[in-house]
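Single-structure report; data block below.
Removed from the display is one protein chain of the complex; every other protein chain stays in position.
In this document, chain identifiers A and B correspond to the written order of the chains, with residue numbering beginning at 1 in each.
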Amino acid sequence: MDLSAISPTLLVASLMVAATPILLAAIGELVVEKSGVLNLGVEGMMITGAISGFAAAVLTGSPMIGFLCAALGGAALSVIFAIITQYFLSNQVATGLALTLFGLGLSAMLGQSYVGIKPPASVKLDLPLVSDIPVIGPILFSHDFTVYAALTLVTGVWWFLKYTRGGLILRAVGESHDAAHALGYKVVRVRILAIMFGGACAGLGGAALSLVRVPQWTEGMTAGAGWIALAIVVFASWKPARVLLGAYLFGGVAVLQLNLQAAGVSIPVEYLSMSPYLITIVVLVVMSANRSKSALNAPAALGRVFHASR
Amino acid sequence: MSKSLLHINGLTKAYPGVVANDDVSFNIDAGEIHALLGENGAGKSTLVKMIYGLVRPDHGAMQLAGKNFSPAEPRAARAAGVAMVFQHFSLFEALSVAENIALGMETPPKSNALSARITEVSQAYGLPLDPERLVGDLSAGERQRVEIIRCLLQEPKLLIMDEPTSVLTPQEVTTLFTTLRKLKAEGTSILYISHKLEEIRALCETATILRGGKKVATCDPRKKSARELAEMMVGGTLNSAKAKKTTLGEVVLKVSELSLPPQSAFGTSLKNIAFQLHKGEILGIGGVAGNGQDELLACLSGEVKTTGDAIQLNGVSLGNMLPNVRRALGVLAAPEERLGHAAAPDMSLTENAMLTAMTRQNLSKSGFLDWPRAKAFAEQVISQFDVRTPGPQSAARSLSGGNLQKFVIGREVLQDPEVLIVNQPTWGVDAAAAADIRQALLDLATKGAAVIVISQDLDELMEISTSFAALNTGRLSTARPMAELSLDEIGLLLGGADAAA
Partner (left out) sequence: MLRLEKRPDPSKTWGYLAPVLAVIATMIGGGVMFALLGKDPFEAIRTIFYDPLFSEFAWYYRPQLLIKGAPLILIAIGLSMGFRAGIWNIGAEGQYIIGAICGAGAALAVYPLESALVFPVMILCGAIGGFAWSMIPAILKIKFGTNEILVSLMLVYVAEQLLASMSLGLMKNPEGFGFPGSRNLQQYASAHNAELWTGTGIHLGVVFALIAVIFSYIMLARHQMGFHIRLTGESPKAAKFAGVNPNKVVIYCLGFSGALAGLAGMFEVAGPSGQISIDFNVGYGFTAIIVAFLGRLDPFGILLAGLLMALTYIGGEIAQSSLGLPSAAIQAFQGMLLFFLLALDMLTNFKIKRTNTEVRI
C-alpha cells in the first residue's frame, strides 16, 4: 500500500472531472423539481444521452456534435415522460421508473455496435503558461470544456431562478399549480419545458461520462449516477450552489476510492466500490434528519398531478 | 354616476349534467359596488371566472367600457383593467409578499421599486404589509391584503372580490369596507360576491341575485329586507334549525393545559387550551381559519397525541390514546376537509363507513373485516341523512359537497357519540343541507351528547351554540354562555382580546 502516490492536486483536479456528469444531471433535475415535477428517470435519460452522444461523436468525429446529440437524446426521452405525466396525468414515480427501465434497454440496444470503440477526444483547455502553474494550473485551467460548461450552467440556473421573471414563474408553478393556474400561467407548458431542460442536462451528463470521464461505451455504464444526481438535489435542498457542493463531494468520494483501489489499500475492492452509494445514503439521512429546514425549500407541489378541472 | 362599465349579455356556460350559467345579463356601473348574491352552486364563481378569462362562455357577450370584451386568459382580463381577489388558491406560501405581487402583474417594476410601491399603496389604503415577508407566515387577514394590493397596483377599473369576508374578524371587515368605499370614491367599480346578506345591505347599492345558474333579480339591497333577499336567493322559505330547551348535565370532557408545538413549517401552535364540556352542551369555537382549528381537532380526535392528562373523558385521561381507542370510549370527530381527510376520495361509501365505524359498529373481528355490515351501516347513514347518491358502492368523490358532508356527519352521529367534535360542518354546503346538518347536531345534543362545533361562520355559531369561545393564534378564550355575548364582544374575542387569557 502506498498512499503517498495519491497527489492532492491531482485528486482535486480529477474529482472535478468525475463530478461533472452528476453535476449536469443534478442541476437539470433541480429545475424539473422546482417546477413541481419529480422525474425519477434521470438514470434512463443519462444513459440514453451517453449512447446518443457517443454514437454521434464516433460517426461524425466531432465531440461537439456528440454533446449536442446527447442533449437532444436526453430531451427526446424526457418528452415521453412529459407527455405521459402532463397530458395523461400518470403517477410521476411510476412513470419515472418506466423511463429508467426503458432508457437502460434502449441504450443497450443502440450501443451494441459501439462497445470497445474509442471516441474522438473532447476539447481540453490548455493555456500556455497558465495551465502549467503548479497546483492552480491543473485545478483551474486545464480541464475538459465540459467541466467549465457545467459550472456555467449551474451559475446560469442560479441566476435564472433568483433574478428572472421566468424563474419566478417556474418556482410559482412548483409551489402551487392551482394558484399559478388561477393567475393565468400555463402550468403544463412551464412543466414540459422544465422536464425537457432536465432531460437535455441529463443527456449532457451522460455524454460527459461516455466521451470524457471514461471515455468508452459499456452497457449500463451510468451505474446509478442518475440516482445519485437525484439524491444530490435532495441533499442540496433545491439550491443550485449546494448542488455544486454535493456533486463535488461525491466526485471526491468516487475519485478517492479509485485512488485507494489503485494504491492497493487492504480493503477489498468491492467494499471500496460500495462507498459512493453508502455515503449517498448517509448524506440523505443527515439531510432528512433536520427536515424542517430543508422542507421550506422543497417545492410544495412536487410530484402532485395537475388537472385544471373547470 | 350611472355610466355603464361592464355590460354582461346572455352569458351561458354548461358543464356535463349542469348548466352553471343560463342566459345571465346585467350591468355594472362605473364607481359602483355591485353585489353578486347566491347560494353555493348558484353559478357565482363560474360567472366571475368568465369575466376574469379563466372560463370561456358557451354563448353570450360582454362589453367593458363600451368595447367588446372576451378575455381568452386572465392576462387579457388584467390588461383590460379587471382584477380579482380570490377566495382561495392564489397565493404562494413559500414566496415573499413582493414575489407574490409581482406574479399577479403583467409588467412588474424592478424589485426595489416594487417594494417601495407596495409600501406606498399599502399605507395609502390602510393595509400595512412588509414586502419581504413570506406569505406562509402571514395571517389570513394579511394574506388578503396581499391579494388586494396585488390588484390595486394595477389600477383596475373593475375589482372582483370573491367572498372576501369569510376569513376576517368583524373588526377586519370594517377596515376592508373602509378601503372599498375609498376605492369606490375614486371611481373603481367593485363586483362583490357573497352570501352574507347583512354585509351586502351595508355595503352595496346594487345586487344581482343568482339561483340555479339563472339571474333572479337585480335590485337595491338597501331597500329589501334580509329575509326578502334570502328568499330570492333560496327560492322559498328557509327552515332554520331549532334548538329545544336543554339543561346542561355533568361535565363529560375536560381539557386543561393543552399545548402543541407547530406541526409543519407554517403550522400553528396551540397554547395552553382549557375548557369543560357538559352533557347536552354545544360549544361553538369561533375564529378565523389558520388560528389552530385543525390542530385542536387533531388533538381531540387522537391524530396528534398530547400529554395524557390534557384531555379527560369522564375522568379517564385520553391525551395519548390512539383515535380508535378514543372512538371506543365515545369521542368522535369530523374534520374540515371532507375529501382527503374525513373521507378517502376514491373509496366507496361502504369503505368510508369502515373508516371510522370499525370499532364502534363491530365491523372487525380479530382483524378480519365484516363488509356486509359496513355496507348496511353505510346504507343506514345514506337513508337517515338523506344522502343523494346511487348507493353505498359510489366513490366518495362522486358526491356533491353537501351530500358528502351529510354522509360524514351522519356517519359519526349514528355511532351514538358521547362527545362529537366537528370542524366547519357547513363550509361550502348548500343552505338546505346546512340546515339539516345543524338540526342533526342540535338533536344529538338534546339526546345528551356533548358537541363542539368549530366554525368560521358566526351566524351558524350564534344559531346553535349554547356556549362560545374564540380561537386566536392558538389560544382559546374562556368559554361563555352564548346568550350573554353581544356581536361586538364576540368580535373582540375573535381578535384576541380576552380578559381571562
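In the analysis below, a residue touches a chain if its C-beta (ideal position, glycine included) is under 8 Å from a C-beta of that chain, and two chains touch if they have at least 3 such contacts.
All of these numbers come straight from a predicted model, not from anything done at the bench.
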Partners of the unshown chain among those that are drawn: A, B
Contact partner of the left-out chain, one of B:234, B:251, B:274 or B:355: B:355
Options B:324, B:439 or B:478, residue touching the unrepresented chain: B:324
Identified contact with the non-displayed chain, of A:61, A:105 or A:264: A:105
Residues from subunit A at the interface with the omitted partner, ascending: 40, 80, 83-84, 88-91, 93-95, 97-99, 101-109, 112, 219, 223-224, 227-228, 230-231, 234, 268, 270-271, 273-274, 277-278, 280-281, 284-285, 288-289, 291, 307, 309
Interface residues of subunit B (partner: the chain not displayed): 16, 56-61, 68, 70, 301-303, 322-324, 327, 333, 335, 337, 340-347, 351, 354-356, 358, 364, 367-369, 371, 394-395, 397-398
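Following the convention adopted for this analysis, only the chains that are shown with their structure count from here on.
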Gap in Å, rounded to a whole number, between the CA centres of subunit B and subunit A: 45
Subunit B-touching residues of subunit A, taken from the complex the two chains share: 165, 168-169, 171-172, 175-176, 178-180, 182-185, 292, 295-297, 300, 310
Residue ranges of subunit B touching subunit A (in the complex, touch as defined): 15, 46, 49, 53-55, 73-75, 78, 86, 89-95, 99, 102-104, 108, 264-265
